[in-house]
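All protein chains but one are shown in place.
Showing subunit A:
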Amino acid sequence: MDMPFMAEAFVSLLRGLPLTLNLAAVSMVAASILAIGLAWLRMSDVAPARATAIGYVSFFRGTPLLVQIFLIYYGLGQFRPTLQAWGLWPFLREPYWCALLALTLNAAAYASEVVRGGLLSVPAAQVEAARAVGMSGLLLYRRIIIPIALRQALPAYGSEIIIMIKSTSLASVITMMEVTGLAAKLIAESFRVIEVFVMAGAIYLAINFMVAQTIAAVERWLSPHLRAAPGSILPSEIAHV
């Protein structure tokens, strides 16, 4: 392997990192908001609302993300006059906004199930107890439901973030020059596949490693009740006695 070339490749791939992180962060935030709405619809008492949420989630989970990106990027161009009349065309002709929209809509479908799982994991007895002491509405959500649901949903939400970071690579197919886009360009120019692959892979692994570590730290921070009290004997120590 050619070290100077690898260093050079690394530096030029890093130029795509801001775009990768930008796409992942913006669409993850937007998807989370959308996911809360979807989960709320999915758990509502109104049958059509439930059916809408189920249909949305099955569609976006049952078809490949790349087809969704093409549908938005190429397919919506067919309705240009309408989109122009609505003032949306300046956005939807840009690959950046199309990629962002597709990633958001796709991730929201997966994330809504994570949110729903978190909400369902809140023990009914806790909600009942809170109601018994007179909590209602927002206070109940703020003090009881959200903290428990958040803690439960966190590991699955962490995997969704990692999947999102990997998914941003598909934006390169519609000309976005993020890390994978730059890697493909470098491969085509230099034809040194292994070196470029190793460098690009290392960048993604590093990001995902940091995300996983952060999520694990937050999880630990949110579960003080599972930690050993200071000075207590750990079960593993008992076993050795």
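Note that a contact is a pair of C-beta atoms (placed from the backbone, for glycine too) under 8 Å apart; a residue touches a chain by one contact, two chains touch by 3 or more; residues count from 1.
The definition used in the following text is that contacts and distances are computed from a predicted model.
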Among "Carbon-monoxide dehydrogenase small subunit", "Heme exporter protein C", "Amino acid ABC transporter membrane protein 1, PAAT family" or "Sulfur-oxidizing protein SoxZ", UniProt-listed name of the chain not shown: "Amino acid ABC transporter membrane protein 1, PAAT family"
Per the touch definition above, residue among A:Pro48, A:Gly62, A:Pro81 or A:Gly134 touching the missing chain: A:Gly62
Touching the absent chain when the full complex is considered, from A:Met6, A:Val26, A:Met43 or A:Leu76: A:Leu76
For subunit A, the residues touching the chain missing from this view: 58-59, 62-68, 70-71, 74-79, 162, 166-170, 172-173, 180, 183-184, 187-188, 191, 193-194, 197, 200-201, 204-205, 208-209
